[in-house]
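Complex shown without one protein chain; remaining protein chains in place.
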Amino acid sequence: MLNSALEMLFTSQNIVRLLEGLLVTVRIALIAILISACTGIAFGLLMTMKSKLIKVLCRLYLEAFRIIPVLVWLFIGYFGITSVFAIHLEGELIVIIVFILWGTAEMGDIVRGALESLPRHQSDSGKALGLSFGQLYRYVLIPQAVRRMLPATINLATRMVKTTSLAVLIGVVEILKVGQQMIENARFTVPTASFWIYGLIFILYFIMCYPLSRLAKRLEAKWSS
Amino acid sequence: MSNNSISGGSMSSEQREILLAIKDLYKEYGGKPVLKGIDLQVPRGEVIVVLGPSGCGKSTLLRCLNGLEPIQKGDILLSGQSLIRGKVDWEQIRQQIGMVFQNYDLFPHMTVIENILLGPTKVQNRERSQVMEQAKALLERVGLFDRMDAWPRELSGGQKQRIAIVRALCMNPEIMLFDEVTASLDPEMVREVLDVMLGLAKQGMTMIIVTHEMGFAQAVADRVVFMDSGTVCEIAGPQEFFNNPRTERAKQFLNIFQY
Amino acid sequence: MSNNSISGGSMSSEQREILLAIKDLYKEYGGKPVLKGIDLQVPRGEVIVVLGPSGCGKSTLLRCLNGLEPIQKGDILLSGQSLIRGKVDWEQIRQQIGMVFQNYDLFPHMTVIENILLGPTKVQNRERSQVMEQAKALLERVGLFDRMDAWPRELSGGQKQRIAIVRALCMNPEIMLFDEVTASLDPEMVREVLDVMLGLAKQGMTMIIVTHEMGFAQAVADRVVFMDSGTVCEIAGPQEFFNNPRTERAKQFLNIFQY
Amino acid sequence: GQTGGDQANNANNANKANGASSAGSLEEIKQRGTLRIGVFSDKPPFGYVDANGQNQGFDVEIARRFAKDLLGDESKVEFVLVEAANRVPYLESNKVDIIMANFTVTEERKQKVDFANPYMKVALGIVSPNGALITSIDQLQGQKVIVNKGTTAQDYLTKNHPDLELLKYDQNTEAFEALKDGRGAALAHDNTEVLAWAKSNPGFTVGVPTLGSTDTIAPAVKKGDTELLNWINQELAELAKEDFIKKAYEKTLLPVYGDDVKPEELIVEGGKL
């Protein structure tokens, strides 16, 4: 059984196609993570502003992504937007956009949490040294916040990598879709293909995510003491 | 305005230049008054120790002097210049006022020397090498020259507080404020920090010190200011205050430390 | 074994029943010796104050007496019964040893009275109403009768420590151990807690107290045990120890508290 | 078959609905240089991706020819892989120019897209395991029937047999997989589809070869894109001259259906029933 499965993988283009599918997955995750890391920091700073209005708006934005599942947002982006505005956007682009919006919200909350968890006397003693507002953030608050938020950020990245699996449901040809095409193709030759292919994809995802969550744990252990 | 009537102490403060003057300072937190009209004049070179029960407003007073808290009424003058009226450049003023807090407030992501250099180089834009000289000399004086490259977490509480003092001194402030800097330290460490402060006093630094260490207070103070529930109850020389307090509340307070 | 040679104090400990005996106690953390052969006999009703610089092993000693730390050598006898050799029922023994720590260790999810009743009702299976009587009496004594139904977070640090003492007392222990119970309190609160302990001493409770409050130590101690780096350096009556310490190290230590 | 009046009417609706410009679509395609056609990727022998990642199948065959005749080269086609349920959105959002993914002509769909003339005939069929062969829809009472989401089979059963319990899957692969795993008593789909599938899956038989009315399968374009629509109809008529649809059948479907099925039962040549 395993033999025929391996044979299927290594005949023709199958393994290459699967890796190409994986590449799409990785590409989506990487772009989304990198961009939302930046936008998230900006959003996080915005959330620590004193203005009531800004606070409420930020909260609404955050809760929208907290409450409504990402898959729903993908559908809204994919079917809803197109049917209302009739614009042409690739599935992959939709996934990236939705992931960035989602990532910004979550990342922002992480940044806010990190900044607010800094003891007040840190900013007091910065001020007492005569640091200006900008200097206070640049030299004192942000460097400390970054350490506190790094583990959570990596966890968010892991979640985003995992969530790329939903892309298939709005027609993006990524690893899962390629896998399904292969299962369909091999239906006569390897009847147990779905076990092997889904198993393989399961493991591939694990291989992508495990090092990340390991790293997060490490940093957490290192910096909590 | 009326503090002269209750002021006392070994030296007459009238003869020296007044560095810091607090006039009828009034401060409240959300409607609850915490400082109810404080008057105090600090001549250059004087060491003032502020005593009083917990919650009487000692920390709040120091924080107001440094602009960390806005005040509702009154005025604060540093070298005759108001810190309240008109447009106040706090970043400028805070360079002249050094402050050390109860919690060890070193920045944990910087080494000792980086902590010390931050203010002088970034705020005062001074030459790094020149500040370095000064920092080394100060570290030497507090006995921590060899810990220059250590991280704050590698230091004991007493060492951290001594570094915090050096950090503030390195800005060349006119006046230093100390808020219970030894409150969470073990006795030996208390001693090493207080010794540094005694040294500063001897050198003529102007200081306002909030502390619960009565022995130290007696030894270091030029004048003792006793506060209770937001007002100054008594100002006296240390000898006089500890041996013969005038107010009933001060007597009660001192009783706590007697067995 | 040899502590008699350096023991002292106002009362001769030989005449009274020895409640707790520590014999050549040796304890290490990961190969690093922390207690290097401690000998100490505590007669019933005696108040022992343990003094010594930070890290000398005072807390560790108390923790060993209570079985919170295993020891490597030596023996501990409570009423003549070994706590080390053979099968020791710690749950049983801990009922006879009350302990209060530096951190306010009330259980935050229980009200004051629930905190107090937990041990007597669950561990000792005593009648709830009968324990209630006792608890009320004790609360009255420490002046917190009306805070019976409060939650720990609603109490000040000093109040929490007094409740912690009541909680331990309510188990009717033979001996009480106090580990720097006032170390993180404001001076007024320090006083209210120490007063409770002074009261206990007067009533004849056997106690071992670790503290940094020298005035209190002098007032409460029957004997002072001075430790340094894991050994007992000096045992003396309080008058003798504070006015005329025999060892150099004790002199140095006491100097810290003088200005 | 729909009348011209119908179409004009529909075109009006569409312009009102999404206001997208439809004129000059042929020009646009020529400028772009590729014809984007939505096809299935997991529905052999109509549209699938072979082991080398190439699109293959009956629909694909015709699609390539369209590209060749419109742009002069059959490689100038860009295949966009679609699922049953997103065929309409793909057209609406202008992600593809034509859908050629076994798209059955239905009333609801006509509201949303414009169908060209048909190239295939289709009815529903029900395939089930030989061991428990379903030969009539009545046998399915109280059993689970597998369908593919967004297909006419789901549509038909939901509307005409609302009491049946349906197991609905996003993708063809999953639906047939589920049948093989015994998750339902039978699978309902286009009979072209189930016939082909049963051929290559011994142990399964199409017990109900035609169910409901016979429908047609046709290329679809965005609502109001009459220019492209007319071109397709013309093209289909042209292709009839060389029996192209039949040839495509022989190349892709014959190996699957064998000689049991007469091509005339399935294909429509020249867009005329």
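Here the chain labels run A, B, C and D in written order, and each chain numbers its own residues starting at 1.
Heads up, the rule we're going with is that contacts are C-beta pairs under 8 Å (C-beta built on N, C-alpha and C of every residue); 3 or more make two chains touch, one makes a residue touch a chain.
The working rule: contacts and distances are computed from a predicted model.
The chain not displayed here is annotated in its UniProt record as "Polar amino acid ABC transporter, inner membrane subunit", chosen from "Ribose import ATP-binding protein RbsA", "Phosphoribosylformylglycinamidine synthase subunit PurS", "Polar amino acid ABC transporter, inner membrane subunit" or "Dihydroxyacetone kinase". Every shown chain that the unseen chain touches in the whole complex is listed here: A, C, D. Within the whole complex, the absent chain has one touching residue among D:54, D:158 or D:230, and that is D:158. Contact with the chain not shown here comes from a single listed residue; of D:97, D:114 or D:174, that residue is D:174. For the chain missing from the display, the contacting residue among C:88, C:118, C:198 or C:219 is C:118, taking the whole complex into account. In the complete complex, the hidden chain is touched by one of C:28, C:75, C:105 or C:174, namely C:105. In the full complex, subunit A touches the omitted chain through residues 63, 66-72, 75-76, 79-80, 83-84, 158, 162-166, 168-169, 176, 191-192, 194-195, 198-199, 201-202, 205-206, 209-210, 212-213.
Remark: the residues of subunit D touching the chain excluded from display are 84-85, 88-89, 108-109, 111-112, 149-150, 154-155, 158, 167-170, 174, 177-178, 181-183.
Residues of subunit C in contact with the chain left out of this view: 63, 66-68, 90-95, 97-99, 101, 103, 105, 107-111, 118-119, 122-124, 151-154, 164, 167-168, 171.
As a working rule, only the chains that are shown with their structure count from here on.
If you average the CA atoms of subunit A and of subunit D, the two centres end up 36 Å from each other. Averaged Cα coordinates give subunit C a centre that lies 86 Å from the centre of subunit D. Mean C-alpha position of subunit A lies 49 Å from that of subunit B.
Contact of a single residue of subunit D with at least two other chains is seen at no position.
The set of subunit B residues that touch two or more partner chains is empty. In summary, the structure contains touching chain pairs A-B, A-D, B-C. For subunit D in complex with subunit A, the touching residues are 18-20, 41-42, 44, 48-53, 81-83, 86, 89, 92-95, 170-174, 176-177, 180, 200-201. Per the touch definition, subunit A reaches subunit D in the complex via residues 11-14, 17, 78-79, 82-83, 86-90, 169-171, 173, 177, 180-185, 187-188, 191, 194.
Here subunit A touches subunit B in the complex through residues 119, 121-122, 124-132, 135, 139-140, 143-144, 147, going by the rule given at the top.
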